[in-house]
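Below you'll find the structure, written out as structure tokens, and then a few comments.
The full complex has more chains than appear here; those shown keep their coordinates.
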Amino acid sequence: MLLHTAAWPEIEAYLKTSTGIIIPIGSTEQHGPNGLIGTDAICPEVIAREAGEDAGILVGPTFNVGVAQHHLGFPGSMTLRPTTMIAALNDWIDSLARHGFEKIYFLNGHGGNIATIGAAFAESYSNWSFDGEACPYELMQRNWWDLPGVMDVCRSLFPVGEGSHATASEVSVTYYAYPEHVKNVKMSPKIAPNGRFTDADDYRKTFPDGRIGSDPAQATPEKGATIVQAARKAVIQDVTAFFSR
Amino acid sequence: MLLHTAAWPEIEAYLKTSTGIIIPIGSTEQHGPNGLIGTDAICPEVIAREAGEDAGILVGPTFNVGVAQHHLGFPGSMTLRPTTMIAALNDWIDSLARHGFEKIYFLNGHGGNIATIGAAFAESYSNWSFDGEACPYELMQRNWWDLPGVMDVCRSLFPVGEGSHATASEVSVTYYAYPEHVKNVKMSPKIAPNGRFTDADDYRKTFPDGRIGSDPAQATPEKGATIVQAARKAVIQDVTAFFSR
Amino acid sequence: MLLHTAAWPEIEAYLKTSTGIIIPIGSTEQHGPNGLIGTDAICPEVIAREAGEDAGILVGPTFNVGVAQHHLGFPGSMTLRPTTMIAALNDWIDSLARHGFEKIYFLNGHGGNIATIGAAFAESYSNWSFDGEACPYELMQRNWWDLPGVMDVCRSLFPVGEGSHATASEVSVTYYAYPEHVKNVKMSPKIAPNGRFTDADDYRKTFPDGRIGSDPAQATPEKGATIVQAARKAVIQDVTAFFSR
């Protein structure tokens, strides 16, 4: 069930059977010459929605702009400052906690969000720790590619050129979700360079077309379907364990 | 064109022909017994997307959780504090301005956002006004129901029971967008009460099922299609005028 | 009764008969060649004080610097960032609520404040809505020119050249309050241009002498007296209705 297409009495009813929710959380940032700018939001959204449908788990709105300051050198990339994101996540958490949600599971699609989500969780718990009251909810983040078994599938699909940004796998997942937006773009070199980065200027200089270590020309909707299928099962297990612990 | 399904070189190319973008902005909040919680995000998103497709205008991600503190008495409603929303909108604006966008048009779907969007614009301009430099971009917000001609269509479709929250029109637009989520729910009284409200407790006491002045049982996908068609044309005209002024 | 000239036992006594207060709220910004920089603070202050005297309503200190970033191109204009103003208004509200004030009525003199006041109210209510407790106070803002009947008087006094900034009416009200500061200044064109604006640079370019659409050379203390008389009666009615609802 999606929060956005439910009416409030349906959520009231859901809360009698479960107090858990999945929030897809991503980013709006360049993903190389043939990757969708919404990739990091689309991947967890698609996986969460399919899992939610299969398993009757509530899925909230997608947190669609994350911490992507290092991508601002590429047109279309958007970012929140980490402190803004912490404030926004705390408002989302407080809203859900207000209704009695006790397990909030963030399915993350963007490496650049991980630290800030962690800091946001500590910010949220701090309120209770300072007060000395028990916090009534538990927060969890999981990167979709860290779900058990998912990287095995990705590596077997893309033994070479998976990479770490604009990966063959994530582009495949978005092509599965939006086959009408498959893009055929020549990329050179075939496999993008690897390296470190700091700010947007540094990133663009080091990775001129936006990719890191990847050959996303291999991406296809079919491979995306395979990945989503693996991730969907894994996320249901992961969420179920989290909700019931 | 949607930002989320484009790759960065496509945005680079777009910026050579236009520096304008539409950002749908809504809310995640109860919309009465048969209205979708995502209504206020879905309406501007659907209208913007159809307009963007028709007229080749770029449409950014939907700002999907707004200022809806007064709805927190109903399960599933989410809110940002106004100061959080101002920070987030400024990060969105600064990201887009970084790439050379000069006209940022927020198509709004939620009355509760209007004041905060206005404050966010003044916050953004303040940076330039304090510095004494000319701000290189212009910001605009428009409620979709305020687009020329739209309320005429709504009133002719729903001469009675349009209301002001969980309106027959907005529910119709969401039914047009998600016909599989049409909900048949008995509501009593047929037309909800009118009134004022302050916080969530006050709102729930005054409007027990969440509606204000409306009879959204009249909503149908077909009526939604009629409204979207009117709004789509109007938004193209409105945006075109804004982009070219 | 003015808060500033009362002693605390008088406020203690007042609170036993009424829990309502008026806060004049304005701005410190250019008002054209012959308009006072304090115009937007002076107008609601004068109207509130006369009404307070007539009707025994408590009037608090004037919030005298508002959101006027667009006027910073003219010497003497001052502004708060909207987020600063939201913080300050919330401290004012929390202070008054601490004493048991339940109805706080902001009589506003500046269009540029409206959105930020609205956002500040939502920020204030948010605290209660998140907590799930009923907010013990109600907030209201009213522009003095929107009081019933006031614009009718203004339009009849100034059928031509009322304008929308540095208006003939508001300048008249300040001349009524400070007849020793009537200024005779040649202005050209007689009626200032109309238009839109964004930041301070844009404003100054579009409205070189600061006026928008107005011919304030028509302003006189006598016309100001007529306006204040109308506004005073209207604000008493408006406030009385608010305090007793």
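The letters A, B and C name the chains in turn, as written, and every chain counts its residues from 1.
Note that in this section a contact is a pair of C-beta atoms (placed from the backbone, for glycine too) under 8 Å apart; a residue touches a chain by one contact, two chains touch by 3 or more.
Treat the numbers as computed from the prediction; the structure is a model and nothing was measured.
Every protein chain here is a copy of the same sequence, 3 of them drawn, and the whole complex in this file adds up to 6 copies.
As a working rule, only the chains that are shown with their structure count from here on.
With centres defined as mean CA coordinates, subunit C is found 47 Å away from subunit A. With each centre defined as the average position of its C-alpha atoms, the distance from subunit A to subunit B rounds to 24 Å.
Centroids built from CA atoms put subunit C at 30 Å from subunit B. Annotation for subunit B: residues 72, 79, 81, 83, 87 touch two or more other chains.
Considering their complex, residues 67, 69-70, 72-73, 79, 81-83, 86-87, 112, 114-120, 122-123, 125-126, 128-130, 132-135, 138-139, 198-202 of subunit B touch subunit C. Note for the complex: subunit C touches subunit A at residues 129-130, 132. Of all the residues in subunit A, the ones that touch subunit B in their complex are 2-9, 11-12, 15, 28, 30-38, 41-42, 60-62, 64-65, 72, 74-81, 83-84, 87-88, 91-92, 95-96, 98-100, 174, 178, 181, 183, 185, 210.
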